[in-house]
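Note that one protein chain of the assembly has been removed; the remaining protein chains are unaltered in position.
Chain IDs A and B follow the sequence of writing; residue 1 opens each chain.
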Amino acid sequence: MNKKHNLFPYIRRIAFSNSLDTCITLFILLAVFLLSTITIKWLLFGADWAVVIQNYPLYAFGLFPADQRWRPALWLLLLISLTIITLVGPRWRWLRKLLPITWIGVIPLGIVLLSGGLGLLPVASRYWGGVTLTIFLTTCSSLLAFPLGIILAIGRQSDLPLIKFFSSIYIEALRAVPLIAILFFGQLLIPLFFPIGVEINRVIRAVLAFTLFVSAYVAEDIRGGFQSIPKSQEEAAKALGLSKLQITQFVILPQALIIALPALTNQAIGLLQNTSLMAILGLVELLGISRSILANPLFIGRYMEVYVWLAGIYWLICTVMALLASHLEQKVTIEKLTIKN
Amino acid sequence: MRIKRYRGLFIQVIVSTLFISIVALFINNLSVNLLRAGLGLNFSWLFRSAGFALAEHPLPYSPSSSYAWALFMGWLNSLKVISSSLLIATLIGFLVGFASTGTNTLLRILSKLYVTLIRQTPLLLQLMFWYFVGFLSIQGEIFSPIKGMLSLSNQGIILSGINLSPEFSSLLVGLGIFTAAYISEVVRGGINSVPIGQWEAFRSLGLSENDGLYKIIMPQALPAILPGLTSQYLNLAKNSTLAIAVGYADIYAIGDTVITQTGRAIEGFLLLLLSFLLLNLIISNLMELLNKYILTYKQR
Partner (left out) sequence: MRRFLVGMASMSLLLGGCATTSEVNQSRLDLIKERNELVCGVSGKIPGFSFLESDGRYQGIDVDICKAFAAAFVGNPDKVQYRPLTAAERFTAVRTGEVDLLSRNTTVNLSRDSSGGNGLTFAPVIFHDGQGLMVKRNSRINNINGLARKSICVGSGTTTEQNINDAFEAISLPYTPIKYQDLDQVIQGYSQGRCAAMTSDRSQLAAARSSFASPKDHIILEDVLSKEPLAPASLGGDQKLSDAMRWVIYSLISAEEQGITKDNIDEKLKMAKENSQLKPLRRFLGVEGDLGEKLGLDNDFVVKVIRATGNYGEIYDRHLGPDSDVPIPRSLNEIYTKGGVHISPPFN
């Protein structure tokens, strides 16, 4: 079908098929037009972007010492280039094989680059902030929550009543409580549960709190995966003489993970957004540093600009994460198909 | 076989000992630390007078009321904002869900845009936006199509005589619009789970799109929608605790104030947990009732 030739009837079919549709379409077009003119006018003429432009380093790296800023910058750059390489899909097989290892290795590398050591000047975690801290919290917490969630999910499916009981209690309790309460606990109450003198770094406590919270949700997602696998598979594996552990490890878990993959990536995106809650509890991640900037007498009242800027950044990061996730899903399904064939 | 059973027992004993000893260790440390700060666990402070005023309280309240009453007001405020934004979210969510499965392409694109924009930005940012940019920056009174019925200003929403504060309104709008994006996805999933043949069937019977959706498709989609809807409602309840960022006195905000004033962090935290548990129980029980009702309705 020649689309160009049939453009008019095509538009007519999709947007003006009856009178009600026509009304809706015209109304939407009008609203979109008005809204976009107002927005563009504000973006170009109304807004004062000094609050954004003068504080780029703060948004990106927080209070990281100026002469050491290349370290978080390098880490972020590495993450960006890895993302691009993964999305484009390199031509060379060796590079493709290297990718998963690089993705896992990028996290310890980030810790070393941020905290120092190995010949780098040590930088205490209180200087971490901005986008760097947001991404750090997200990657570390998801990396820790993933295995913990798997263990909890297996625990909940277990035949051993006590273990099942403990896992269920944990999962249900954490899912019933709002995240901010757990973060409050992690920031202000955890020290009460440790002997005086034992001090756990504040960022680590935030990572722990996020991990505890997210792992309960991850466990539920994976359990959903478990339940969608037919019982016959387990019986077949048993007939082959595999032990219970082997069945979980080689038969059930890989399939459950593939089924749970979309839900899991949604958890990761949700986690990134939820790191903004730390702004209420005093960490200077992206939203927190922005609130501090807004308190500077020079920039008081420039809420609109900052919020629009922040929304843009969060939207960009989340969209990139969603793209990566759908890429991963495609890849996994293709691999599954090739195995079947 | 016997060895296997013993092994299971052994693992359980090990795990539970470990678990119990960690808990005991924490409790030991907690009591030592409380001792150090000169505090024991007690709840008698709950009945002392709170000494702070509240902007919004559904029942009579004054600064001389007790801490317990103040916390109860907070809980009621939470219940108020949760139930009303739940209604808004459901309404918008279903409408957007229908739009994204409907025939108008422009509407489909628009609802897709709405869902990505809302789902890819943090709720906390959205709430601050609605409050500081959305409501507070309104100059004068705008949008009063019917004088005295509905008006918007930086003093909030006035809806046929009922005055809603800007704090409540922005929370209502923010939570409603945020949750609606998620609900619309649940609805879309539910509608898409109905076999395409059903659509063709009612169309060939000459039913209009709206009638078909309402009478044929939705009754089949609802059982698939309800569980997702329940979990979205529970999320909404949990997210309502972000009220503290826009100055609305919900249970978490008041709990926070009470903890600061009394220094009773552990007791205050336990009360907070208890109140969330109560909210959760109410929502999930109501949804279960609804579920049962729909199932029996369908069977009839």
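Convention: a residue touches a chain if its C-beta (ideal position, glycine included) is under 8 Å from a C-beta of that chain, and two chains touch if they have at least 3 such contacts.
Model, not experiment: these values are computed from the prediction.
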Residue, one of B:Ala99, B:Leu125, B:Leu213 or B:Ala265, that touches the chain absent here: B:Ala265
Candidates B:Asn33, B:Gln198 or B:Asn291 - the one touching the absent chain: B:Asn33
Sole residue of A:Ala153, A:Ile247 or A:Val284 that reaches the chain not shown, by the stated touch rule: A:Val284
Touching residues on chain A - with respect to the absent chain: 54-55, 57-58, 62-64, 66, 124, 126, 187-192, 194-199, 202, 280-282, 284, 289, 291-298, 300-301, 303
Hidden partner chain, residues of chain B it touches: 14, 21-22, 25, 28-29, 32-33, 35-39, 51-55, 63, 132, 136-137, 154-155, 166-167, 244-245, 247, 249, 253, 256-257, 259-261, 263, 265
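As a convention for this text, only the chains that are shown with their structure count from here on.
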Centre-to-centre distance between chain B and chain A (centres being mean Cα positions), rounded to whole Å: 21
Contact footprint of chain A on chain B as seen in their complex: 8, 11-12, 15-16, 19, 26, 29-30, 32-34, 36, 103-107, 110, 116-117, 119-125, 128-129, 132-133, 137, 238-239, 241-242, 244-245, 252, 256, 265-266, 269, 272-273, 276-277, 280
Residues of chain A touching chain B in the complex: 14-15, 17, 21, 24-25, 28-29, 32, 159-163, 166, 176-181, 184-185, 188-189, 191-196, 269, 273-274, 276-277, 279-280, 287, 303-304, 307, 310-311, 314-315, 318-319, 322
